[in-house]
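Removed from the display is one protein chain of the complex; every other protein chain stays in position.
Chain naming follows the written order as A, B and C, and within any one chain the residues start at number 1.
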Amino acid sequence: MIWAIYFAIASLLAIGIYGVITKKNLMKIFISISIMETGVNLMLIAIGYIPGGTAPIENGDFTTYVDPLPQALVLTAIVIGVSVLALALVMVINYYEKNKTLEYRRLMKW
Amino acid sequence: MVTVVSGLINVLIIAIYATVAMMIGILFMGIGRKIVARVHNRVGPPIYQGFIDIAKLILKKTNITHGWIYDLALLFSITGIVLTILFLPIGGVKLLSTEGDAFLVLYLLAIPALGFALGAGASGNPNSAIGVMRALVMMLSYELPFVISMVALMIYYDTTSIAEIVASQYGKWAILIPPFAISAAVADMALQGMLMEAPFDIPIAPHEIASGPMAEFGGKHLGSLMIYKAGTIVAYTTLFVDLFLGGGVVMKGGIVADVVNFIVWFILIFLVFTLSLLINTSFPRFRIEQAFKFYWKYEAVLAIIALVWVYWMVIS
Amino acid sequence: MVEMVFAVLIIAFIFTLFIKNNRVASIISLVVSLFPLAAFLDWGREFGINLISIGFENTMNINMAGITLHFSISPLAWFFGIMLFSLIPPILLYSYSFFSKNDGFYPFMILLMVSVMGILLSSDFLSFFLFWELMALGIFIMICRNGDRKAMVRYLSYSVLSGVLILAGIALLYHMNGTLLFAEIMLKADFETMVAITMLIIGFAIKAALMPLHTWVPPVYSTSDEPFVAFLSGGLSKIGYYGMLLLLFAMPGARVMEAYINSSIATYLLAIIGSLTAFFATFLAIFEDDLRKLLAYSSIAQLGYIAVGIGTGSSIAMAGALFQAFNHAFFKATLFLAAGSVAYRTGKWKISELGGVAYKMPLTFMAALFAIFALAAIPITSGFAAKWLLYEAAIERRYVFIAPIMLIAGVGAFLYSFRILYGVFLGENRYPDIKEAPKPMVAGMFLLVMPLIIFLIFPGYMLDMMDSFLSSAGLATISHSPYVIHTTLGNYNTIAVIVGMMFAMIPAFLIYVLRKQHLVDFEDNFIGGEIPSLYEHISMHAAHNFYKPLKDVVMPYLEGGATSIYSSLYKVVEKIADGARKIYDGVVQDYAIYVMLFLLIIAGWLLW
Partner (left out) sequence: MVIHPVLLIAIPLLFAFLMPLLKRAKAVTIIILLFNTLLAILMFHNVYNNGPLYEIIAFSPPIGIYLYVDNIAALLAVMINLLAFINFLSVEKVEIKFAMLYLLAVASSTGIVITGDIFNMFVFFEIAAVSSYALVAWKRDKEALEGAIKYMVLGSIASVLMLVGIAFLYSEFRSLNIYDIMNRMDEGSVLILLSFAFLLTGIGVEAEIFPLNGWVPDAYQGAAGSIASLLSFGPSKAGIYAIARLLMIFSWQQSYDLALSVGIMTLLIGELAAFRQENVKRMLAYSSIGQMGLILISLSMLDSTDYAIIAFFFLLVSHAASKGALFLLSERKGFGSNASKYAGIVSVMSLIGMPPMAGFWGKWYIIMGAMQMEAWWIIAAIVFSSVVEAAYFARYLSTTMQEEEHASIIAAYPPAIMATLTLLLGILPFIYKIATIGGVING
């Protein structure tokens, strides 16, 4: 079971990296980055998971619960991811206004 | 008192030797013209022609000058050449040669040349400048083999003093030692350049650049240059004789020995000078770059062979 | 009192930074420059030479937060100090008229004084290196003032190379000895020490402009201000040799090493490099048309002689090297200043464009003439005594290769000397309307000539000055009286030469006064049977491409020298650099690939 999750994480990361490396469209690049972020969030949660554990919510009677810290971390990571994505989209809009395309073109080199 | 008197006597001897040497130089100019004429199958001027020429020139009433730098030529040339002769042992008499050495002589010989060059430069005559250029390039050319030969001698005798070299050669002249025979041959060709005789009379080539540095000199200036020329004959031949032919020293001690040595010295420098004249008469003039190549290629290689040989002898 | 001298200099440095008026700044720095000179003259007491007596102390330790800088005077430093600091006041006097406003020359001259003082007095490697780099910085700022790209790039690259090599050498010595104090470092005859010494010597050789590390010199000398170049060539280039002497002879441990070094080829190599430097640089100088470049190559050549002396390492050679250093300091400074005065009046640097300056600037000419006599080592000038000692040393050691090379380089010096004399000062009077250089400039030049004249008559005094160094370095001192130098091979007696010269001058003088002469116009002369018309312009100045016949023969062998090796090296570096640039191709996908590859490689490497 846990290995399936790790496989999913690895595939998400790989898909994301594949997208960043191969795609020329900026939107697609940032979507790929989002996919990677999802993968890594999943990974954090998976690490905190303890088989048979319940949600770390105090309800009077629980013995096994999953590690709460990674969940807090994931929350932070998601927020960061969202803000980066928002900024990225702003820039993509600006980029489109300046260049009239979403294709990645290099102006500066060497 | 005794030292003062002996000092004065020394000064007197030095003065006499220097004067006589200069006279011999002037005489040699005449003899040289005579010999050249005879080789050309002409009668030629009398052998005292040099004295006549110089007297005429320095006694001329009208003299022109191009300023004080121009006059330096006159002062430097005579001063320099006489000074050089003072530092050369003549016939075993050391004169001032214990107070300086071969390097000093080598550099003293540059003083008249430099003065000459200054005067020629100040004269503003382009021919003079070209002549000086040629003279300097010639100097650079012949100095290399000559210097190498001289270094060989110095290393062999382990001294730089010409007086010491002469003294060491007593009884066995350097030229009799095999490597120095090569050195002597090399130095003799360098001498040809030093005396500006053909095939190395490039700096003063009359047909090309109107006698080069002297083109603009006349009167007493030209006269002083002729005295300088006479001096160089004695100075260079004496240098050669001192270095390779034991300075003409065949006897030691006493007045008699001095006289005999003086005569031997005179004969030797005469022979060296005559040899140079004979080469002069039998060759046409080189171009300057040919001369340079001659000295730096063939002569230098011979000189280096001799030097290496000597070095090997000294080490083993 | 060392502190006081430093303090005065540093205050003056800051003060002159804010003075715009050239004359005020010149006078301030001139006054300030007398302090270190006075201090050094005073310290002569330590070494048996009483010139003045003030009572300066000569040691100082500065402690700055865990780092202590040690300063004290040594005989070698004293000799160099006298040389360098007596060079500065005349140069500053000259600058009084040379510049029109103070835009940084004076403060950085003072900074250079600070650094020179620090280098000479330092007795540990940290302070030595600190001030060494400070000097490099000062020189760079001086070069910056005129902003020639080639000069700046070459100088800074070389200077940094030299700094890093010296630093690496110092670090290695420190690593081996555990101390930076000169007095405590014991040089050992092992491989690491040799590596350290080699690095240090290469570092010093860059400042000393030994071939093939000389290529920064011509552009720097030909583009900077003359007063500064006079100090750079005359003074600062000697600091490189100071470093070498310090390392090879003056450090307490140096004697241990000498046995090793003398038997090895190392110092012989230094002597050979020195002689080849003298030889090739002379030839380059002969054909150079830019006056400043000619003087630059001449500097390189003359400095090569010093390396010969240091490499030879006998007491005669050492005396010759120091003597040569001293002479070169003064005659080359004079020549650069004279070149500066000529340019000040004519605005020209090319020898082929100059000519006839001597007629209108006789005083400048006289100073230059004397300097040239010393440069060409015409006998009885002190230049001859120095070269003579070096030749003697070469013969004494039986250096059959070096002696002829040096001698022929000496002859070559005549060739370029004449080019300066004729091309610049004599020949056609092309500048009939110029005036003599301003008085302070002339005074500066003549002040620089003064020491040459003193040591012309009394070369023995110079040997007195270096006696204490020679004995501290364990070398035999040379027997001499004020005017006679005796070596095992021969003697040199200046009084004999002078008396002989006076004697020989009698006939010359008689002939000169025998008949009157009259002055004729310069152009009134005889060319190929014709008298050239005064109205028709014919160039009678054969200064362009003067040694063409020689050049045609020699040049093919001189091409492909150090410069071309460096330029091909430069091209290789450029290619590599372009390759490195191409990595950053601006494609973000490529960058992402780099990141992933890096991750894979280090993960693989770590796991494996």
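Everything below uses one rule, namely that a contact is a pair of C-beta atoms (placed from the backbone, for glycine too) under 8 Å apart; a residue touches a chain by one contact, two chains touch by 3 or more.
Source: prediction; values computed, not measured.
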Chains in view touching the one left out: A, C
Contact residue for the chain not shown (choose from C:I19, C:C144, C:M194 or C:M366): C:C144
Which of C:Y174, C:F401 or C:F509 contacts the chain that the document leaves out: C:Y174
Interface with the unshown chain - residue positions in chain C: 64-67, 126, 129-131, 133-134, 136-137, 140-141, 144, 147-149, 152-153, 155-157, 159-161, 163-165, 167-168, 171-172, 174-175, 573-574, 576-581, 583-584, 586, 588, 590-592, 594-595, 597-599, 602-603, 605-607
Contact set of chain A toward the excluded chain (per top definition): 13, 16-17, 20, 26, 29-30, 33, 36-37, 39-40, 43-44, 47, 67, 69-70, 73, 76-77, 80, 83-84, 87-88, 91-92, 94-95, 98-99, 104, 106-108
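As a working rule, only the chains that are shown with their structure count from here on.
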Pairwise touch network: line, ring, star, complete, or other: line
From chain B, the most remote chain by mean C-alpha position: A
Averaged-CA centre spacing for the pair chain B and chain A, given as whole angstrom: 98
Interchain centroid distance [CA atoms averaged], chain A/chain C, Å: 67
Junction residues of chain C, two or more chains touched: none
Residue ranges of chain B in contact with chain C within the complex: 14-15, 18, 58-67, 69, 71, 74-75, 77-83, 86-87, 96, 98-104, 106-108, 110-111, 113-114, 117-118, 121-127, 129-130, 132-134, 136-137, 139-140, 143-144, 147-148, 151-152, 154-155, 158-161, 164, 210, 215-216, 219-220, 223-224, 227, 287-289, 292-293, 307-308, 311, 314
List of chain C residues in touch with chain A within their complex: 581-582, 584-589, 592-593, 596
Touch list for chain A against partner chain C, complex: 17, 20-22, 24, 29, 104, 106-110
